[in-house]
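A single protein chain has been omitted from the complex, and every remaining protein chain is retained in its original position.
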Amino acid sequence: MIKVGVVGGTGYTGVELLRLLSRHPQVELVAITSRGEAGMAVSEMFPSLRGRVNLKFVTPQDAALDQCDAVFFATPNGIAMQQAAELVAAGVRVIDLAADFRITDVAEWEKWYGMKHAAPELVAEAVYGLPETSRDKIRKARVLANPGCYPTAVQLGFLPLVEAGVVELGNLIADAKSGVSGAGRKAEVHTLFPEAADSFKAYGVPGHRHLPEIRQGLTRFAGQPVGLTFVPHLTPLIRGIHATLYGRLTKDVDLQALYEQRFAGEPFVDVMPAGSHPETRSVRASNMCRIAVHRPQGGDTVVVLSVIDNLVKGAAGQAVQNLNIMFGFDESTGLDIVPVSP
Amino acid sequence: MIKVGVVGGTGYTGVELLRLLSRHPQVELVAITSRGEAGMAVSEMFPSLRGRVNLKFVTPQDAALDQCDAVFFATPNGIAMQQAAELVAAGVRVIDLAADFRITDVAEWEKWYGMKHAAPELVAEAVYGLPETSRDKIRKARVLANPGCYPTAVQLGFLPLVEAGVVELGNLIADAKSGVSGAGRKAEVHTLFPEAADSFKAYGVPGHRHLPEIRQGLTRFAGQPVGLTFVPHLTPLIRGIHATLYGRLTKDVDLQALYEQRFAGEPFVDVMPAGSHPETRSVRASNMCRIAVHRPQGGDTVVVLSVIDNLVKGAAGQAVQNLNIMFGFDESTGLDIVPVSP
Amino acid sequence: MIKVGVVGGTGYTGVELLRLLSRHPQVELVAITSRGEAGMAVSEMFPSLRGRVNLKFVTPQDAALDQCDAVFFATPNGIAMQQAAELVAAGVRVIDLAADFRITDVAEWEKWYGMKHAAPELVAEAVYGLPETSRDKIRKARVLANPGCYPTAVQLGFLPLVEAGVVELGNLIADAKSGVSGAGRKAEVHTLFPEAADSFKAYGVPGHRHLPEIRQGLTRFAGQPVGLTFVPHLTPLIRGIHATLYGRLTKDVDLQALYEQRFAGEPFVDVMPAGSHPETRSVRASNMCRIAVHRPQGGDTVVVLSVIDNLVKGAAGQAVQNLNIMFGFDESTGLDIVPVSP
Partner (left out) sequence: MIKVGVVGGTGYTGVELLRLLSRHPQVELVAITSRGEAGMAVSEMFPSLRGRVNLKFVTPQDAALDQCDAVFFATPNGIAMQQAAELVAAGVRVIDLAADFRITDVAEWEKWYGMKHAAPELVAEAVYGLPETSRDKIRKARVLANPGCYPTAVQLGFLPLVEAGVVELGNLIADAKSGVSGAGRKAEVHTLFPEAADSFKAYGVPGHRHLPEIRQGLTRFAGQPVGLTFVPHLTPLIRGIHATLYGRLTKDVDLQALYEQRFAGEPFVDVMPAGSHPETRSVRASNMCRIAVHRPQGGDTVVVLSVIDNLVKGAAGQAVQNLNIMFGFDESTGLDIVPVSP
């Protein structure tokens, strides 16, 4: 049993983290902070947690986070980098669900995120927490950068192809579609129901912050620079990401076998049978990533379909998976959720 | 550990039952029958169950259901009544999620369901499985009639008022709204996405099959005949029922206290704080019923808001709750699911 | 051809008004004001209007509204009451889509709207613009109070019953359901897509601002005080209101004939055949109100189903209908829109 705190529990990744942690048998949830809502019962803001989470929001000062074994940051970008050093110094292991520690190149990070980084030295030691590629490093991490939602779906989808060196690396395409919860629980016009329902659009085509994160990952897998076009879209789902990935094959290879072997034994990656089309609802509310790989009409274009729940495997679930690895728990602890379908 | 079979696992209540039973620690799922799909892996039809349910659909003949401790019928109306007697004779306890055993008055049942009843003698002994009113009978039931979705939300909402005798009984109104999964997984035009999305309608105003079921329950609570107007509506939700209930008060009573006392200790009924407006998503995918009670402007009309997930507390979850009671398990076994919100 | 201005064109009633006015053959749209967006092309904010509305938003000062024949206020409550007097003095006819002039009892208005009324003298002369009850007054109105969305659906639904005096007046019930656009185009958390999609809730049960407006209307129809319980709900539609109305009959009457006669010749009220269940999509994007009347099981409860598009007959369309009446155009001018279904 470890003591866990959550900084910023009022957004979608925050409440999802609470859903998962509230039934994690190895976790004692000791504090949930929110400056704005301090004093309010968590279950008043989130009635779905009535009887499950009996804490109130507290201010960061009152949270005694330095007494925790682990602290999650479910905050906007730019918060964790200001508070992590002190916690790490106190022996607390930090898991950041925002982007502060995801990009190793600090200058690149500052360009895309539009602010000065407050803790570049922690960026250097932070571990990028994609379990399927970095379990050993995650185990020892003091600062864990939890991957973004699009980056999780896209990297897992491309991973076998890029590692195996069977596609042209200069010209990969990721056409990704996200549910609206990916935009966060912020009062904004463009994500109101009447704006986002029954409509579909691309956004950020000139450049999206997840592009450098994905490119960094793919470059690591390949051991050389990778060219990527990344187009995100907003689709009328509450939860779910569907990434459709395109590459040109440079070798004739048994794609199905390649994927099955690469992910054999992975608890949260499911390679579907050949010919499958995974639906986002098949992973709804669960930490699973389901992948199918196609080669239409036997041509030289490979098409990969990769689906996750953006709030689980794309955020809070993967964060708990990383916590499990960091503390030596079974990797699936607290994550044994059967997807909710329909 | 008991052996459990499911007859008719291809509809929404069937797949929901499989979601719940697949993680029930006291249940071994031994057979799932479907004439039409025999031989197909369950997880091929329902990819959300990949790695969770490893059975194939079998024909009823191949299912050896008489070796089970309990058998669920997640079938259309009129099936369980034909097969229950043989199973009961073999010592199997039967839980019917359809309507075959819900209405005690067989003639009334035959009128509303448009067929001759095949097992009136079992109707006589069957127990109506609303745990909040009948735990003792449920414990010993050989044939359990699992309540309908609307009847669960409406009866729980009216229960304290009617039992306490504080409303006019001749003139109750239940204005209920259901998600589309309540119509079942049948190929029909009126529940296609383009028909049911972004639209709202009442249906069955002249008379709906759940009317006699609700009226029977309310009459039992009251000990005298009850007059009810029941208007169901279809709303663009996948899951969820919201019942808005109206009655005229005949006494001045502390409504909040009345409800809190009636449901004190109930694991699956949550009386919300005074002034609340429960949302269906606050119970999504869980077995919880949340209720709020209002008296607008202090007048003599009481308004009760009652929400459930129609596939869980309104069907499969309540069936598992009944199973737990019948076999002496803790009532929440396998039902410790935190609602999925957003 | 008349000159028309719109104050506050950035909300949902505003853009809907622009959709309708842009193809109204008797209207020249001369100015659309928005303090916040002055200088921006209207079609930049609303790409659906590209090629249809070529104006830019202007500040109220630059709008020369006093040169218009008519000005619509599609503003929040409390704006029109400050500006109407000056326009009226300049001979401009004012149509307010907000609530400033709807409630004759100024003290009552101030209680529900939480502000001091700035123009009580205009309230006295303002005409409540429900065409089906007040055409003659509308024709001559200088200040037109355009009815609210719920009040339109509920009043039209109850009108024949209350006028004919065939229901108990002390105990009417209106259970109404609205799409999310009814909450306006404001950046708020509770109407975000992930909050409002796939969920259903009641709100404002203790008291909603449309209650006094509806009660005032019903009282006028009846010629005596009317008791009403009004419960609004939020349902995952973009557009649409469905009102389910309940009353106790005091006389045996041919309800179908009563409704058909009352609305005979009305261009925008469609009494459906007996036994019908109107869907909100059957009026989507149009100015039609469709009504069905039921008497379940021949009892003494009458159930009326009334549907409108909240942005059209419940706001902008009814405002244009009123404009047509005020200026002597055919009442359907610019409103000959076939509902969009599916």
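Going by the order they are written in, the chains are A, B and C; count residues from 1 in each one.
Convention: a contact is a pair of C-beta atoms (placed from the backbone, for glycine too) under 8 Å apart; a residue touches a chain by one contact, two chains touch by 3 or more.
Just so it is clear, the structure is predicted and the values come from calculations on it, not from any experiment.
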- Would you indicate which residue among A:240, A:317 or A:334 is in contact with the undisplayed chain? A:240
- Chain not shown: contacting residue from A:117, A:281 or A:313: A:281
- Query: Taking the entire complex into account, which one of B:238, B:269 or B:292 touches the absent chain?
  - Reply: B:238
- Hidden partner chain, residues of chain C it touches: 12, 15, 19, 22-23, 46-52, 181, 185, 197-198, 238-239, 270, 272, 276, 278-279, 281-286, 290, 311, 336, 338-342
- Residue ranges of chain A at the interface with the undisplayed chain: 171, 173, 175, 177, 179, 194-195, 198-203, 205-207, 227, 229-231, 233, 235-240, 242, 244, 246, 248, 275, 277-281, 284, 294, 296-297, 299, 301, 303, 305, 307, 342
- Note on the structure: It is residues of chain B that touch the chain not shown, namely 12, 179-181, 185-189, 191-198, 236, 238-239
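What we mean here is this: only the chains that are shown with their structure count from here on.
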- Between chain A and chain C, centroid-to-centroid distance (C-alpha), Å: 45
- Message: Just the number, please: Cα centre separation of chain A and chain B in whole Å.
- Response: 36
- Message: Centroid from C-alpha atoms only, then distance chain B to chain C, rounded to Å. What do you get?
- Response: 39
- Residue numbers in chain A touching two or more further chains are 12, 181, 185, 197-198, 238-239
